[in-house]
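Only a single protein chain was left out; the remaining protein chains are all shown in position.
Our next item is subunit A:
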Amino acid sequence: MQYLGDKGVVIWRAVASIAWSVLLLPVTATVFVLLSRFSPFHPIQWISDCTSLLAASSTIFSLVVLCGVVLITGFFNLEFYTLVPSIPCSRMALLGTVLHPRQCVHSLVYCTMGMLVMWCASVTIGGRYSTLGTPCRQSQSGEVVTCLNEYHLFILLAGAFMGYSHSFLGVVQNMYYVSFQPIQQYKYPRFKGCLPMVVKCSVIQALYSARNFAAFYFFFGYAPKTWISSTLNLQIDSSLQPLDSLTGFLDFSLLYHLSISGTFLYLTWYLTVLLFRIYVTEAYSFPVQSTFTEDAEQCLPKVLAEKNTLVMKFLALQDLALLSQHSLSRRLEVFSLSQPGGHAHNWNAISRECLSLLSELTQRLVAHQDAIASNGRVKSQSASSDTRSASSSCSGKESYLVSGTEDIAETPRLSVPLRTPGSVFKSSVGDVDSPFSSPAIRRLVGQQDPQSPCFGTVQSPHIMRRGPKLWSASTGLSHLVAASFSEDQFGVVQTTLPNILSCLVVLLEAVDRHFKLPHASSKPVRTICSMGDSTYKTLRFALRAALKTAIYKITTTFGEHLNAVNISTEHRKRLQQFLEFKD
């Protein structure tokens, strides 16, 4: 594949996911048609009706419209997806996000798409739902005029309502947050595994929306009805029961059709999101090194240092984690030396990049703690600082955490925000307030620990060399060759080992201190069923666990040889705890 720049991979993946969503559309549409015409007492007629309906031109046209909707949804997925969850820390900030112009456009488009899908649904269901105007007889004169079909209007408005609520919940639940799975799966099994969850979510969401919309229409339904009827010059049929009344809602057929149309609507959107997530987070194998200089840009060390497209960096980190766990040959490539010259460019670049990420996080944590500490002091002096508006500090905070790994345009605001403890407590709405929200870091730590298996492979001959008493001459030349061979490689790793260890320990200390802050160790509430990914809420716990596991991995692999590593005394003390499994 011609190298299309960093975004190329992502765009191709998005296109593939959209294509699959379009291909799935006839299937979901068929299921919808079958359900909408469901009549258990006339099964043969039901099947034949559905078959003829599926071949009808109106259905084909509906499908074309739906394809357009899916394409737009896919485009929005690509445009709005994020790897760093945005976590508004107060209701004001949330409101700000919802009223952001970009979000307004999003809501508007989704309202329109919702109406379009519901129009398709109402046409497909047919019967009393199919058109906006119906012929009716006026009660006084008896002549036939065109009346407003309230059922059609009801369904269309429900579509707009569901579109808006989808857009709104997308912000609240971080629908566009793409997280990487703890395990790797092929795309098809993963899709199959997620499908029941998606169907369940869309059913539940549709029922909630139907309930909310019914309440909404009960109170405010009069306004759009009169407006439409006066604008389009349609009469209101007074012989029919109006829908915004209690008796109007007892129409079970209407509620049934509303729920299954809503389910169809949400399912279409959710499937697109799901496919997009699956495709984007699929593992991508970067070459560790390349023989041609023009391909050098795509190599793992280069992509790791990538600043512009975050997703490539994430994919590279994921790839690094995978190769360190599963691929011996690629590990060896990492540890190999350059020819000619004998420099360990690969390893140096990779370790440098990882260490810089880790130390960046450490600095951020320390700065955060300092800010908290100083704010505490400020507060003790004057309680009035508490009145600092939460929203201003929050916006700063948000940019602060969004900039976790990327250098985006907002970095000018990066200056560590002054935060009052009060605002920190208020912010428990979206319990955050820490740079933990960058999953890259977690990936990174996940990568650091598998690094040590490579240490293991390199280390084992070394251990043998250390214990010459185990060596009688009989153990053979092969071991010696292996040891001398890997000795070079080990030298490569050993130079950076003190750095890695001290970096990990410092970070762990910072993390531990962070957990001593109020509410940092509190657990988030678990959501039952939502399409949004809530894993970001527990990232800080995951980070701490991964960090500890990484250190344990290194300490158990190296054992007491760590004493020979040149690190400072307090770090050694801390590592000793790990060696004794006292942590």
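Throughout what follows, contacts are C-beta pairs under 8 Å (C-beta built on N, C-alpha and C of every residue); 3 or more make two chains touch, one makes a residue touch a chain; residues count from 1.
Keep this in mind: contacts and distances are computed from a predicted model.
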item: Chain excluded from display, named as in UniProt, from "GINS complex subunit 1", "28S ribosomal protein S14, mitochondrial", "Aladin seven-bladed propeller domain-containing protein" or "Alanine aminotransferase 2"; value: "Aladin seven-bladed propeller domain-containing protein"
item: Option from A:I44, A:I183 or A:L246 whose C-beta touches the chain left out; value: A:I183
item: Residue among A:T97, A:T146 or A:T549 touching the omitted chain; value: A:T549
item: Residues of subunit A in contact with the chain not shown; value: 181-186, 189, 192-193, 322, 325-326, 446, 449-450, 470, 474, 521-523, 526, 535, 538-539, 541-546, 548-549, 552-553, 556, 578, 580-583
